[in-house]
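All protein chains but one are shown at their positions in the complex.
Note that the chains take the letters A, B and C in the order they are written out, and that residue 1 is the start of every chain.
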Amino acid sequence: MRLTVEDIGKSFPGVTALDGVSFEIRPGEIHALMGENGAGKSTLIKIITGLYRPDRGRLLVDGVPADFHSPRDAIAAGISAVHQERNLIPRFTVGENILLERLPRRHGLVDYGRVHREARRFLDMIDPSIDTRTEVRRLSVAQMQIVEIAKALSLEAGVLLLDEPTASITGHEADALFAVLRRLKAEGKAIVFVSHKLEEVTAISDRVTVLRDGKVAAAGEPIASMSRGRIVSAMIGREERVAEIGERDLRDRTAVLEARGVATALGHRDIGFTLRKGEILGLYGLVGAGRTELARALIGDVRITAGEVRVNGRPVAIASVPEAIRRHRIGYISEDRKAEGLILAHPVRSNVAITVWRRIASALGLVGRGAERRIVEPLVRKLDLKTPSIEQGVGKLSGGNQQKVSIAKWLAAGVEILIIDEPTVGIDIKTKTAIHELIAEITRDGVSVLLISSDMPEMITLADRILVMRDFALVGEIENSRRYEPMSRRIMSFIHQGAEGAAENEPNGPEAAHG
Amino acid sequence: MTVADANEAPARRGAFLAESGNLIGLAAIVLIFWVVLTSLRPGFISNFNLFTLSRSLAIDIVIGFSTMVVLATGGMNLAIGSIGVCAVMAAGFLMQGLGLPPLVAFAAALALGAALGWLNGFAIVRSGVNSFIITLASASLYLGAMLILSKAVTFNELPAAVADFGKLRFGGFVSPLLIIALAIGAALIVLFRFTALGREILAAGANPRAAELSGVPVGRVVIIAHTLSGALAGAAGLMLVARLGAAMPSIGQDWLLPSFLAPVLGGTLLSGGAVSVIGTMLGALLVTTIRSGLLVMQVGNFWLQLFLGVILLAAVMLDRYRGKVAERRSLGRR
Amino acid sequence: SDNKIALIPGGPHPYFAPWEQAAADAQKDFGIAAVDFKVPSEWKLNLQTELVESLVTQGYTAFGIFPGDAVGINSTVEELEGAGIPAAALAGCAQDPTKMQFCLGTDVYNSAYLGTKALIEAMGGKGKIVHLAGLLVDPNTKLRMDAVEKAVGETNGAVSIVQHITDTDAQEAADQKINALLGAQKDQIDGLISTAYIPSVVAAKSLRNLGDKRIKLVGIDDDPIVLDAIKDGFAAGTMAQNPYGQGYVGAYVLDLLAGGGCTVKADAPWIQTPQTAHFIDSGTLLISAANIASYKDDLKKITSDIQSSFKDKYLDCK
Partner (left out) sequence: MTLGQRLIANEWSAIAVAIVIGVVGLAATSPAFLTEFNLYVMMRSFCVVLVVAFAQMLTLAVGQLNLSIGALGGLVAIAIGGMMEVLGFPIAVALPIGLAIGALGGLINGLLTVRTGINGFIITLATASAFTGINLGITESIPFYNLPSAFVAFGTARLSAFPMLLIPPVIVALLLALFLARTVPGRQLLAVGGNPHAAQLSGVHMNGIVVLAHTLSGLLAAVGAILAVAQLGSAQPTIGQDWLIMSFAAPIIGGAALTGGHVSVAATALAVVLIVLIQNGMVLAQVDPYWVQFLLGALILAAVGLNRLRAVRAGEA
């Protein structure tokens, strides 16, 4: 099957996700789709699978125009997909999830024997150890991802679209997946593969298309002709320019936040670190390492079961987020801007001033618009926030400007410690640099930042020191030299060796690494 | 471009127009009804009818407010009728049974309403169970407790001042109850527009996670909203006591529909985070007008329910449509 | 006259069905511009008062009202009086102090008392009884409970009341409560006194289903099912009321009052009841196997007696 996408355009309120994208997948090829976060990869896949309707452009299947109104139509046309988000029914069994929309039946009733037999067949291609009779909600994240892949395979479709299928599975399972993909390719299937992992992409794909800001930056180039540097510059549009932090020595600064032997209700063990005044302390790890959960524990949102946390030298027991903010001046910027960071329907003014309402309220509890404006407007100027007015609904701003709003509210709140989780996900490269510079600047003003990021260059650009987390434990702590190659190698070695490896490297455990 | 004063004015005007567009539309519908009804039945604007209308309107407005403040948090309160009647019976008992003066009894009854609302909020926040279920259960619980304690006996020997108050008229047809309802409305406008608490309620309703992570004590705010809802339900009940001159156990059992009609017609979102106080008042006015209008027109009072249902449907669908058009237009501008 | 009179029951209820005919007859017989039977869509106070208010707006000049809520109706009646519109309580009374001109109805206390007496007699003077009562908010219910207790009290312990079961004057509730009662306690019960319309019908049906003639039943009102039960021995009797007469005479008197020509006398031979000092009995009698064929004529006679003497006895007319 050959799938052609012609001049597709798609906008969401405030964002142009795709802008004139043309793209072709041929039978018997694996076609990599690359691009930064927010480049439009997932949007393109959702259009091909009938989940979104394009604003313009068209779709051709084997040269014939196709008009999909829903995923049903795409499935019927022989297109199947693994989407980036998890899409399983928690209380259904693995088998049922795999065959959900076409459960086999006998005498009109679902034939569960066949459900499990058939599901088994596809699951076996990747991981025979998963029981098809288990309810999905009992699986690990990686297992769920495998079920998603098996589900897509089970359609035996002519076109298979995989949106970051390897993000949360292990190398072993990824290898099994690649073997299957190669076989399907040999059978003449057309496969689209989205991944941020350059090594994977070069290893498995035949051609690569790069999207940048919703436009095609490299169109179906043979993989052999693309060097790593060419792919990266296609993705970001130029040589990487990074924010300059400059050398700084913060070793004799006072400690503002310390953890000693902290364990949490979610399974963190023996977490220990020190954040100093004005420092950016990086917290690196693969997705699912437990960093976000640690941040939540630090702000009183997850229960700490053992150990001690100190703020400005005094032991604290933070029971709630408001307490973290008001009493201890700790703020947290969520990795999930839309769900947890912002109130999309409310204006910029409210989103920024929310942290200070109580402070600026008069004795009667009244908050004046003028008072809000006096706080919000200077911040908007300082952060170069692009918005028609502070009355604009935040949902209508671009991702980068939304992120600036989340930062602005903490500047307004006057926090001393800011935990920033994945600050630049879905943010374009230019804004990304701006946000990096902003983070650096606030630390110069004396704010201390705990920076969670899965973006290695970002981490190496920004952090003064880097903690490495794996499986809910810290496995390493490194002084950042801000030199990319050696730093990334050291970080990855901590991640791959895990706690044991790290212990061998640093006989006295993570704490001793820095000393 | 960054914030520039030149840009701010039109944008703010835009937001204002969107909100007032709904209100003006609602007011226009009400006006049309009044013109038509008055020309067909001149008695519609007789002092007698205006007075009785202003009294029912007052009560419908406060019932609507009671639901509105919980809708603001994205929750519901199905127990307002039960809370209302508990406050009513408490006031009756305090005045007739214990001989307390009306003001004291009313204050205590309001406090009881607030306490029952607080209990709802507390149960919701503590258990993490949906407010629909909690208040469904507590509605039955409160009503049951009231019936058990009161044996459903009406208190009908209240101090004359109570009924006299209900009968007062200003300017020939304005009930003081309406003035109270408007005063409550003004207080709620101040709450939601100008106080930290009100803003926090809306933030918690629009996105509880984000609000929590921004330092809003969401649990406490939700509890406060329910407490306020309980107090307003109590207030609505007490207004009925003044109107009827008696405290009876049958009050409140048909509040569910009007309590949702007024705020929803007025543009309050069910999903939380946005309220319109004036909209709720206009919504209540529309409902009261239609109800009285249909009766006066002898459309047959048995068909009234049908019309109310259809009007609610039409109104929410219209609102939906308006929202879509507005969205499309704002996209087009880009 | 050019009066417009409305007869308004507490809500939809079969008891009031004869009011419709009574209204039509009164309009014709007394030459009134309009006598209309207007039913609130549900048995709820606010629906009743809203209906009354809208009828005022439509120019009605007098109201005959069954106070579904004996106290709650008074504020509306007071407003009617303020607007110069007379109202009378029909079938049941409003609680004094009230601006109702008078109350024409069954002497429910007496009726329930006599009914219970008849039941006790049918039971042979001893045993246990259950009282099935109407809506608690119905002004008559409390009186009936007191009356039942009085009759039982007079047996000096030979008869006892197991329970008053209230709020049985709606079909579903009656069905559920009465069957549950019979299921759980039929062997401990010797008699049922019903003082509301629907439980009388349901009890008669249930006893017939059970085939039980041991438990004696005295009901109220003359629904065909109850009358059949009397004929077949499943019920000992039922207390007749006079809804037609209430509507007919009520409309007649309201017409006189609304014209402004007449006012009610302060010193007429009103009956004093626990609810009001201005009561007139519309007729109370027990229907049993003996008079089942003739009771209708008795009621007609009572009606015409009340009507013909009303003006002289109770009104001052110019």
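Please note the rule applied: a residue touches a chain if its C-beta (ideal position, glycine included) is under 8 Å from a C-beta of that chain, and two chains touch if they have at least 3 such contacts.
Keep in mind that what you see is a predicted model, and the values were worked out from it rather than measured.
**Q** For the chain omitted from this view, which of the shown chains does it touch?
**A** A, B, C
**Q** Using the touch definition from the top, which of B:134, B:163, B:191 or B:224 touches the missing chain?
**A** Answering carefully, the residue with contact to the hidden chain is B:134.
**Q** I'm checking contacts with the chain that's been left out. Which of C:41, C:155 or C:263 qualifies?
**A** Checking each option in C:41, C:155 or C:263, the one touching the absent chain turns out to be C:41.
**Q** Which listed residue, C:167, C:190, C:222 or C:255, touches the chain dropped from view?
**A** The missing chain is touched by C:167.
**Q** Over the whole complex, note the residues of subunit B touching the chain we left out.
**A** Counting over the whole complex, subunit B touches the hidden chain at residues 76, 123, 127-130, 132-134, 136-145, 147-148, 151-152, 256-257, 260, 264, 270-271, 300, 302-310, 312-313, 316-317, 320.
**Q** Please output the residues of subunit A touching the missing chain, sorted low to high.
**A** Those residues of subunit A that touch the unshown chain are 49, 51, 70-72, 74-76, 81, 83, 85-92, 96, 100-103, 105, 108-110, 137, 151.
**Q** Which positions on subunit C touch the chain that was left off?
**A** Touching the missing chain: residues 11-12, 14, 17, 39, 41-42, 162-163, 165-167, 170-172, 175-177, 179-188, 205, 209-210.
Everything that follows uses one rule, which is that only the chains that are shown with their structure count from here on.
**Q** Find me the chain with the mean Cα position closest to the mean of all the protein Cα atoms on display.
**A** B
**Q** Indicate the whole-number Å distance between the mean C-alpha point of subunit B and the mean C-alpha point of subunit C.
**A** Taking the average C-alpha coordinate of subunit B and of subunit C, the gap between them is 38 Å.
**Q** In whole angstrom, what separates the CA-based centres of subunit A and subunit C?
**A** So the centre of subunit A lies 74 Å away from the centre of subunit C.
**Q** In angstrom, rounded to a whole number, how far apart do the mean CA points of subunit A and subunit B lie?
**A** Distance between chain centres: 43 Å.
**Q** Identify all positions of subunit C at which a residue touches two or more other chains, and write them in rising order.
**A** none
**Q** Where on subunit B is subunit C touching in the complex?
**A** 41, 43-44, 46, 48-49, 52, 56, 152-154, 156, 163, 166-167, 243-246, 248-250, 253-254, 291-292, 295-296, 298, 301-302, 304-305
**Q** Which residues, counting only subunit A, touch subunit B once they are in their complex?
**A** Per the stated touch rule, the residues are 11, 13-14, 299, 301, 320-322, 324-326, 331-332, 334, 339-347, 350, 354-355, 357-358, 360-361, 364-368, 377, 380-381, 384-392, 396, 409, 413.
**Q** Which subunit C residues qualify as touching subunit B in the complex?
**A** Of all residues in subunit C, those touching subunit B are 38-41, 44-47, 50-51, 53-54, 56-59, 69-72, 74-75, 78-79, 83, 95, 136-137, 142.
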